[in-house]
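Just passing along the structure, written as structure tokens.
Of the protein chains in this complex, one is absent; all others appear in place.
On to chain A.
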Amino acid sequence: MTSSAIALGNVLAVESDSGDTGFQAPGLGEFFPEAIARFSLLGIDFEITRITLILWVATLAMTAFLYFSSRKASIVPGRLQFAGESGYSLVRDGIARDVVGPKGVPFAPFLASLFFFILANNFMAIVPLAQISPMSKFAFPVVLAIICYVLYIYVGIREQGAAKYFKDIFFLPGVPGYMYVLVTPIEVLQNFVVRPVTLAIRLFANMFAGHMLLVVFSLGAVYLFQVGNFSAVFGPISALMAIVMTFFELLVIILQAYVFTVLMGTYLNASLEAEH
């Protein structure tokens, strides 16, 4: 992604007449804005950046929305309650009950937190003025993946007992003995490495790529309009693509939040149900 953006930038830069003011392709700098504040606490460096602020705005807005939509929850929902309740029901019934299983409803609040947290932060990718999702900073998906990782292993041990839980992963039941050579490494890798890593990277990469796409098309449109030669006719195309990609990004935002939650649901289901 980044390399192709650079290549585009280079091509445009070469073709433009005013050589030194060629197209500056957006790079990783997008994700490392200048720190607003910087401090160190217990030897850990904290950097408050634009993205940190966006994270808090999204999180607090979603928290407030959920709190106020549920504060006076009644049998006949109002408009606000209906909005919050629909989201909560989607996770509760669609994921906690149907994916995790009969024992999954107690996990509904956690799964709903996950879903709404990711949704709110993803959404900042297309909110004007913010226009970058905190989830495109790898740290935040990693946080969620760590939480999920710890939780599904903890639930597995609590539900099945440590011995059975680990034994079932190392020696998958119902598999002929000689197949363990193949199955055991895969199972171990999957349960303890692949799941959390893919959770984090999937979310991060989607938001990262989405942001790059939007930025390239937006800046490209601006540049093409400014460049002052025949390239200006391509400006509207680039602008249109930026708009189309924004709608596409909206789809990705919702889909990734849902996918993350559903996958966590399946992991919880595997931990709760003894057999695979």
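One rule holds for everything that comes next: a contact is a pair of C-beta atoms (placed from the backbone, for glycine too) under 8 Å apart; a residue touches a chain by one contact, two chains touch by 3 or more; residues count from 1.
The definition used in the following text is that contacts and distances are computed from a predicted model.
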Quick one: find the hidden chain's UniProt protein name among "Predicted aconitase subunit 1", "ATP synthase subunit b", "Urea transport system substrate-binding protein" or "Gliding motility protein".
"ATP synthase subunit b"
For the chain that's not shown, point to the residue among A:31, A:166, A:180 or A:258 touching it.
A:31
Have a look at A:44, A:129 or A:233 and name the one touching the chain we're not showing.
A:44
Name every residue on chain A in touch with the hidden partner chain.
2, 6, 9, 13, 24-29, 31-32, 44-47, 52, 55-56, 59-60, 62-63, 66-67, 69-71, 73-75, 77, 81, 84-85, 88-89, 92, 108-110, 112-114, 116-117, 120, 134, 137-140, 142-144, 147, 208
